[in-house]
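A single protein chain has been omitted; all remaining protein chains appear in their positions.
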Amino acid sequence: MELTIDQRWDLVDRITKETVEVGAYKHTLKDAIADITVRPKTGIPFAIAVIYGFWMFFSTFAGFFTDGFLVKVFGDHYIPWLGSVFPGKGTWLFNIFAGNPAVFQPGYAGDICFEAGGVLTTGLFMPIAVVLPAIIAFYLVMAFLEDIGYLPRLAVLIDTVLHKIGLHGYAIVPTILSLGCNVPGVAATRALETRKQRFMMMVLLGVFVPCGAQIGMMQELIPEKIGFVFIALIIGYFVVGYILNKIWPGQSPEMLIDVPPYRMPTRGNVWRKTWMRTTSFLRVAVPFMLLGCVIVQLLYLTGGMAHLGHALSPVISGGFGLPQETVAPLVAGFLRKDLAVGLLGGIQLTGWQMFSSVVLLSVYFPCLATFVLMIKEQNAKEFGATLGVLAVTVFAYGGILRLIGMGLGVA
Amino acid sequence: MKKKLSEMKYEETGVIKSIGSDLRAQVAGMGIREGKEVKMMSKQPLKGPVVIMVDRSNASIGRGLANKIMVEMKDG
Partner (left out) sequence: MDKILLMGQANVGKSALFNRLTGARVIESNYPGTTVDYEKGRMLVDGEYVELVDVPGTFSLEPKDGAEEVAVRMLEEEKRATVICVLDASKIERGLYLVLEILERGYPVVVALNMWDVARDSKVKIDAKRLEQILGVPVVPTVAVQGEGIKQLVSRISEAAPVKVAGVIKRTGGEKWNSLLTRDGT
């Protein structure tokens, strides 16, 4: 037998009348903090402080392990050692596994970690030394914010803005998750209400949200420009979101969420989540990263890269004002964004070229794992539209960045 | 005096009188129903969502949905 809503509530009232006694409630400090953090005047500055704190922890933690420790281990010891013991210098095998023989010459001045390019050198350096600390730092803070109960409040505060582009405040959750890895971010769009919201969210995540691995690489290579990269991407997120909301059919229902009280996170739960997410991430990322290294090295060895660079130079050089060599990172970007950014580290670029390359790499194609998931989650029409948005975005960004660069006299 | 939930001011308290029929089932499980006391906890600017308290629980509701809930205000 099923009751109606009213009948069910009547029954709940009858049951609680018999079994529950509610005493006077005392307002606690926790309630006061809960109020402060959700009221716009105090909540918005608080949210900005939280995000800033998030970033500070992320960059300090990752920097401590990457620069303070792992870069030295790889650059001073492991990679030179591998180059000296790996057999067959000058063969393809050496190039693929150890990397470009030039970097192993005594007195080589460049950054051996990024420039070697072999599967066992750069291919291991990037995931272990740069990406792993960044991802762990990210997931630690994420789990903490989740368990303490802050995310719904952030969703409330940001709903005003996101609702203007047809999304929920709750869209902030897939967005933040995507800042760790786009794959779970795209998966989390299933929690949104309508097909339209899910589609829009997937496009915005796939195109405009860089993953933690990529952010880690950017922080390592261009820490002084990373803020501008974020600004460029945030503008795109809202502009494209606004346009899609106007032209894409479907409903954009309003937010309706529970705002739980704050709670002390338990250490076990935070660690467990961090651990599970980190291992899931590594399973998705590392195979693609290693495969990417093999493909890039093979393209160099066969001369395919030079051909590609030549064939694409009207767009890359003529359109975007970048040197032909950036074709290698662009190829790698199909597999992994962090690998692509890492490859930029091995190319001579001006500051502005570096900045535009990183932005273009971010928007031009989601990494393969995300792409596969999007194919699974979208229907043909949505997928076609996603590709359309991708193409338009890349050319718009390439052109606009070039114009700005020329205006500033740096491109 | 009756008014829409969305018209309640910050820290005002009232009793829920009616909920739009398309919304009732959705909010029922959150404990939001007719006859319950409701307090306005926060209103976001620019027609953003409101945060209300019912039965010691907070919920955030979009402004348009809050328009569909009528509240009887306490007199005086």
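A and B label the chains in the order they appear, each numbered from 1.
Throughout what follows, a residue touches a chain if its C-beta (ideal position, glycine included) is under 8 Å from a C-beta of that chain, and two chains touch if they have at least 3 such contacts.
Only a predicted model underlies this, so the values are computations on that prediction, with no experimental measurement involved.
Among A:276, A:301, A:392 or A:406, only A:276 touches the chain that is left out of the view. Where chain B meets the omitted chain, the residues involved are 25-26, 28-31, 55-57. Although one chain is not displayed, its contacts with chain A can still be listed: residues 1-16, 18-26, 142-143, 146, 149, 173-174, 177, 184, 187-188, 190-193, 198, 256, 258, 260, 266, 268-269, 272-273, 276-277, 280.
Note that in this section only the chains that are shown with their structure count from here on.
Listing the residues of chain B that touch chain A in their complex gives 24-28, 30, 33, 41-49, 51, 56-65.
Across the interface of their complex, chain B is touched by residues 5, 8-9, 25, 34-35, 38-40, 43, 152, 155-157, 159-160, 163, 169, 253-261 of chain A.
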